[in-house]
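Only a single protein chain was left out; the remaining protein chains are all shown in position.
Residue numbering begins at 1 within each chain, and the chains themselves are lettered A and B in the order written.
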Amino acid sequence: MSTIGSTIAGTIRPERPLASGRNGERRPLSLIFLMLLWLSLLIAFGVLVTLVITIIIDGQGQFSWRLFTEFPASDPDRAGARPAILGSAWVIGTTAVMTIPLGVAAAVHLEEFADKKNWFNRMIELNVQNLAAVPSIVYGLLALAFLTMLGVRDKNIVIAGALALSLLILPVIIISTREALRAVPQEIRQGSLALGATQWQTTWRQTLPSAVPGIATGSILALSRALGEAAPLLVLGALVFVSFDPNGLLSGYTTLPIQIFNWTGRPQEGFHQLAAATSVVLLGLLVIMNGLAITIRNRYQKRW
Amino acid sequence: MTDTTESTTAPTMHLQARAADAFLPDEPRGILQVENVDVYYGSFRAVTDVNLKFGLNEITALIGPSGCGKSTLLRSLNRMNDLVDGARVEGKVLFQGEDMYGPKVDPIEVRRRIGMVFQKPNPFPKSIYDNIAYGPRVTGMRVSNMDDLVEEALTKAALWNEVKDKLKQSAYGLSGGQQQRLCIARTIAVKPDVILMDEPCSALDPIATTRIEDLMHDLRNDYTIVIVTHNMQQAARVADRTAFFTALADEGTGDRTGVLVEYGKTTQIFEHPVDQRTEDYISGRFG
Partner (left out) sequence: MSTIASTGGPATRPDLPVTASQFLGRRRYGEIAIRLFLRIAAAITVITTVGILIALAIPSIGFFAEVPVFEFLFGTRWAPRFADASFGVVPLVTATAWTTVLALLVAVPLGLGAAIFLAEYARPRARKVLKPILEILAGVPTVVYGYFALQFVQTTVFREWLQLPTGAFSVLAAGVVMGVMIVPTIASISEDAMSAVPQSMRQGSAALGANRMQTTLRVVFPAALSGIVAAIVLGISRAVGETMIVAIAAGNQARIVTNPLEQGQTMTGFIANAALGDSRVGSLEYDTLFAVGLLLFLITLLINFISIRFVRRFREIY
């Protein structure tokens, strides 16, 4: 007797022959689903590609040495982004010096020395996570208020911008440094301690050196983020017409993103082209920085 | 030396002829002494009421089934347990008569004098030379010639001939057995009095294991060695004295706490165990 279409408590299981020539993975709905997924990726990449092409096309008229050597001017055909390039270098350099030692020190404390079960330290951890998600413009307001409290009148100076950016990327550096430290196996620390080394000696001579590639990668990525930031600097009054090279921590400055913002807001088409060309320069710098970070990670990262 | 009439010790328990046993005093000349020691992790009592005396220039083995606190006890002997949250030692651990858990004692100094070799070889990601030189450097030893010290340590660890031409190469290029001997050399370099070994051969192949066991025999002349091992035969081969632990289950919580069952010369433990539990373990009835 054939038991095809057997029933259990009234339910009927549809019987399909095994060798029907159909593929359950290829039902129309599944195919449409897969196509939608591909479409998502394509749209996302498509926008990226369009963006890059747009700024290249828009800016093509302005790619010349002038972009790098001239100062902004009221005539777009004579303007250049030189102070912006130098200003970015100054600000990012200062930021690096301020925030990397501080961030690494904080991460070392949290990861190697602090009692992790302590509620206070867990609050610090939560706090760092929160700070990483605060809008960047709030860091500008923080720097503004702090400098006002100190009585600084002209806040459009290199060190003020560096301060805002340092606080902005500090949580990021702490988080990535902690991860790099965590990747060093416990056995190394135990071996060092068992020989009679102190905890700091172990950290300084074993753990940190092994974590350096990870720390370097994380720091470079954080700095590249700072390079592209404009909002906090706007709050500090950075949007001024700058026609000189920055010459010190207390000097006025402008950065590449600020300059782009400045020129984008002007009515003349020539300035839009300049903005596009400068965007290309900025993206190029970011590609270099990120490439450097990835190279360091791939080349020097220890595989335990 | 044994008459296997009543003893159910398996005939395969082959004890090396122990000429040295003739010179082994009945009571150990204790350099390291454990008195009424309990070790807790938080509220969990890992090992209880241990009384042991480790003999100078002897090899003492701690054996027993897993989970009976042997490694815990070992780590209390050089205060490595301090690094574990909630670990607590009650009782006294005396080194040369002084309680190493006393108020003024610096645990860093304890660890310099009582060294430890771990189960899985853990060389530093540095050159062979720097691995050895690390300990003396960080503990502030005044060394007139570091090269000599490195050579001496590697020689004593039976590794010198194999690495003398590649001292500057990474320690990670060595085989497992060589890495473990490197770890032993590294420990020797800080001139400890006692060397603790936590299952040092369990990650190694039999040939490497034999070399390390031979090494232990040589090291005994200069150091006191305490070894935790799961391998009874190994204890029988290397140890002068053996301590057998077992675990007692707490009826209420089901927690297993380690206790010392029996301690004595290795020949006595394996051939004429006093306690029935020891005999059961030795003959393979459990564990």
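The rule is short, and it goes like this: a residue touches a chain if its C-beta (ideal position, glycine included) is under 8 Å from a C-beta of that chain, and two chains touch if they have at least 3 such contacts.
Since the model is a prediction, treat every value here as computed from it, not as a measurement.
When the full complex is examined, the chain removed from view is found to touch A, B. Check A:170, A:195, A:242 or A:296 against the missing chain and you find that the one touching it is A:170.
Within the set B:42, B:86 or B:102, the residue that contacts the chain not displayed is B:102.
Residue-wise, the contact with the chain that is not shown comes from B:56, picked out of B:24, B:56, B:83 or B:259. Within the complete assembly, A:283 is the residue of A:89, A:183, A:249 or A:283 that touches the hidden chain. Considering the complete assembly, chain B touches the hidden chain via residues 27, 29-31, 33, 53, 56, 95-98, 100, 102, 104-106, 108-110, 113, 140-142, 191-193.
The set of chain A residues touching the chain not shown comprises 24-25, 27, 29-30, 33-34, 36-41, 43-45, 47-48, 50-51, 54-55, 58, 102-103, 105-106, 108-110, 113-114, 124, 126-131, 133-142, 144-146, 148, 167, 170-171, 174, 198-201, 224-225, 227-231, 234-237, 239, 257, 260-261, 264-265, 272, 275-276, 279, 282-283, 286, 290.
Criterion: only the chains that are shown with their structure count from here on.
If you average the Cα atoms of chain A and of chain B, the two centres end up 50 Å apart.
Residues of chain B that touch chain A in their complex: 78, 80, 83, 85, 108-109, 111-113, 115-116, 118, 120, 122-125, 134-135, 138-139, 183, 186-187, 190.
Those residues of chain A that touch chain B in the complex are listed here as 115, 117, 185, 187-188, 190-198, 201, 205-206, 210, 302.
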